[in-house]
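A single protein chain has been removed from this complex, and every other one stays in its place.
Lettered A, B and C in written order, each chain numbered from 1.
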Amino acid sequence: MAEEQGRLTKTHVLEYPYKRSVGPVLGRFFTGLRARRIEGVRAPAGAVIVPPLEYDFATGAATGDFVSVGPGGVVTTWAWVMAPRPKHPLDRPFAWALIRLDGADTAMLHAVDAGTPERMRTEMRVVPRWRDERVGHIRDIVCFEPEGA
Amino acid sequence: MSEAKPVRAISTPIRLEYSYTAGRASTRFLRGMAQGRILGQRCPECGKVYVPPRGSCATCGVPTEEEVEVTGKGTVTTFCIVRIPSENLSIPPPFTCAHILLDGADLPFFALIQECPFDQVRMGMRVEAVWVPKEELGPTFECIKHFRPIDEPDAAYETYKEHL
Amino acid sequence: MERCAIVGIGQTKHDTMRIDVSLPGLLREAIAKAFADAGVSWGDVDAVVVGKAPDMFEGTVMPELYLADALGAAGKPILRVHTAGSVGGSTAIVAASLIQAGIHERVLTVAYEKQSEGNAMWALTVRIPFQQAIVAGAGGYFAPLIRAYMTRSKAPEDTGIRVALKDRLNALKNPTSHLVFPDVTYEMIRDSPLLWDPIRYLETCPSSDGAVAMVMTSEAAAKKAPNRPAWVHATAMRSEPTMFPGRDQVNPRAGRDCAAELYKKAGITNPRKEIDCAEVYVPFSWFEPMWMENLGIAPEGEGWKMTLEGATALDGDFPVNMSGGVLSSNPIGASGMIRFAEAAIQVRGQAGEHQVPDAKRALGHAYGGGSQFFAMWIVGAERP
Partner (left out) sequence: MRDVAIVSYAQSRSVRRELGANEVEMVMPVVREAVERSGIPKKQIGFTVSGSCDYLAGQPFSFVSALDAIGAWPPISESHVEMDGAWALYEAWVKLQMGEVDSALVYSFGKSSMGDLPEVLTLQLDPYYLAPLWPDAISLAALQARAFLERTGRSERDLAAVAARSRRDAKASPRAQLAGDFDVERLLADPYLVAPLRKHDCPPISDGAAALVLAAGDLARKVARRPAWIRGLDHRVEPHQLGSRDLTTSVSTAEAGRRAGVGKGAVDLAELHAPFTHQELILRDALGFGDGVVVNPSGGALAGNPMMVAGLARFGEAAERVMRGDAGRAVAHATSGPCLQQNMVGVLEGE
């Protein structure tokens, strides 16, 4: 309890360790990440969706076969974070990027550790940096980094 | 690692912090608590007394301004005995929670009944607020620790049946 | 007003934890069944209406946004209703209104809760600064009201046990039920522990993962449906504040007014006679007699007599919760819509083992908050 401009104020913490069942499609993707493997899924019209969904985002129809993609890809757009927030994947300035992995038709969001914004550009190639202790989670990829870095 | 079981669930903890400020009516009520007083507000249209005040009359939809002090004595209108442990519980079950209509108020107040066996609480029982020691008073609801029975005859059902 | 038909209904198997599916997968399981029933697919849907209880149950803010893809909503309107426990009912009403207003031909509505992802008990008792701590949870909120009802009505003390026994026996006839006790007996319920005295464990609803979906259409589109539709005869919603002086929470006026408007719209003057069966939101067994009175099916103070006389049993003259009710499956945000859907299932003659013979008109009921939000509909086998 504290006072601010004559008003009573108090901090309220909302905290819960949600656990989410992932089902067959997301489950296979996360299981793949644990083994440093990235898989997408094919939509009925042929597009390869990465990360995979149980459904075609455009129509709702069920998706089909799994397709190996990446691990590298190209940045389709990016944003440079000057001051990372505590929950961000990296604790130093980095880029958020949409990354279209090789063989995919959609782009996935992740962080790119490029050091400085000068090293970032749209269409640049990036590769994942894997976490040593992988559990089957999107954060098994620590971030991406410029290819050849 | 690849021989391990397929991933069936992921962990996604969430923690958010908020800063709350008490509204006008709550501020007045809580400041009253810090002085060992129970303050309500009267609706200018229907004349009913809200304790704790909510800043408005829920039926008339108008702001409530006039302050009314009520005593810590009241009547149990109904109750339940909580026997199941659960999240966010500060005391171990079993214990009794009651709706208490404070004398002078028109709205029952939800509170614990203690200093009496949990299974001897009854509808119509007269009770009073038990406060924390003076030096521990502050702007919180917890200034009233609980309610306890007092030596008065039970209120007649007719006197509180509108407040169930 | 356009007529609205329910041509497709699907429910998941409700369970404590549907670890086998993702949350979108859970919804799509219900939707796939509704689509098969309606003879439609994703491309046939004009708009989607989603209902669920507080976002904190699963920890996603306004989840209809991320669910848009899973619901095939891209390029379509999507709405998200939230009216506390009555939400499943109000969601169905909003979906029906899109047809009744003549705005869309085919609307998909879906309601869900995946309680196992989080903890509803936690979410409902989060300590909020400057508010009184909720020390007792949902049961602790409603138990005093039940005690007040017992006192007022002088109902026999085992009324709640009898309701629970009836609902748990009905649940055995419903393949989607979460709680299934094949050997359930009166004694088993009587001897189950008191949680929030006077509420016993087996008189209480479970926490479930589950979803329900319905396809609603205009009259023209209903003609193309392969199975017999249910028709919406009337809908009504009513709300009142949580706390005000003199509030009757045992027999809240919002519920009485809601029912009165509903019957008026449906042309019903004697609900007990003119309605063949009802699916009523009963999270604690004692709410059956309380709602029978609130709904005007029984005179005030006499709702318990219907239970005792067996009127609300599957073979009674006014069957209630033929599906097993909320006591048997409770994916909170879906529970209201399940009532609405089960009412429609009855008049479509699709209820299988829990079918009321020749049900022509059924009531679906949902309530929420501190017995303050009500949503109801009457559905019928005949076009209104």
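Criterion: a contact is a pair of C-beta atoms (placed from the backbone, for glycine too) under 8 Å apart; a residue touches a chain by one contact, two chains touch by 3 or more.
Please read these numbers as outputs of a predicted model, since none were measured by experiment.
Visitor: For the chain that does not appear here, which of the shown chains does it touch in the whole complex?
Guide: Over the full assembly, the chain not pictured touches A, B, C.
Visitor: Of C:Asp257, C:Glu274 or C:Glu302, which one is in contact with the hidden chain?
Guide: C:Asp257
Visitor: In the complete assembly, which of C:Leu124, C:Val250 or C:Val379 touches the absent chain?
Guide: C:Leu124
Visitor: In the whole complex, what residues of subunit C lie against the chain that is missing from view?
Guide: 1, 22-23, 54-56, 58-62, 64-69, 73-84, 90, 93-94, 97-98, 100-103, 123-124, 126, 128, 236-244, 252-254, 257-258, 261, 369, 372-373
Visitor: Using the touch rule from the top, list residues of subunit B that touch the missing partner.
Guide: That gives, for subunit B, the contact residues 10, 12, 14, 16-26, 54-63.
Visitor: What is the set of subunit A residues that contact the non-displayed chain in the whole complex?
Guide: 4-5, 7, 12, 14, 18, 20, 22, 26, 49, 51, 53, 57-58, 76-82, 85, 87-89, 96-100, 106-111, 117, 122, 137-139
Note that only the chains that are shown with their structure count from here on.
Visitor: Just curious, how far off is subunit C from subunit B if you go by their C-alpha centres, in Å?
Guide: Each chain's C-alpha centroid was found; their separation is 30 Å.
Visitor: With chain centres defined as C-alpha means, what is the inter-centre distance between subunit A and subunit C in Å?
Guide: Whole-Å distance between the two chain centres: 38.
Visitor: Give me the residue numbers in subunit A that touch at least two other chains, ranges are fine.
Guide: 8, 10-12, 14, 16, 18-22
Visitor: Scan subunit B for residues touching two or more other chains and write them down.
Guide: 8-9, 12, 14, 20, 22, 26, 30
Visitor: Given the complex with subunit B, which residues does subunit C contribute to the contact?
Guide: 19-20, 59, 119, 121-122, 125-137, 139-140, 143-148, 151-152, 193-199, 241-246, 248-250
Visitor: Quick check on the complex: what are the subunit A residues that touch subunit B?
Guide: Listed in rising order, the residues of subunit A that touch subunit B are 1, 4, 7-22, 27-28, 30-31, 34-35, 134-137.
Visitor: If we count contacts the way the header does, which residues on subunit B are in touch with subunit A in the complex?
Guide: Against subunit A, the touching part of subunit B is residues 1-2, 4, 6-22, 26-27, 30, 138-140.
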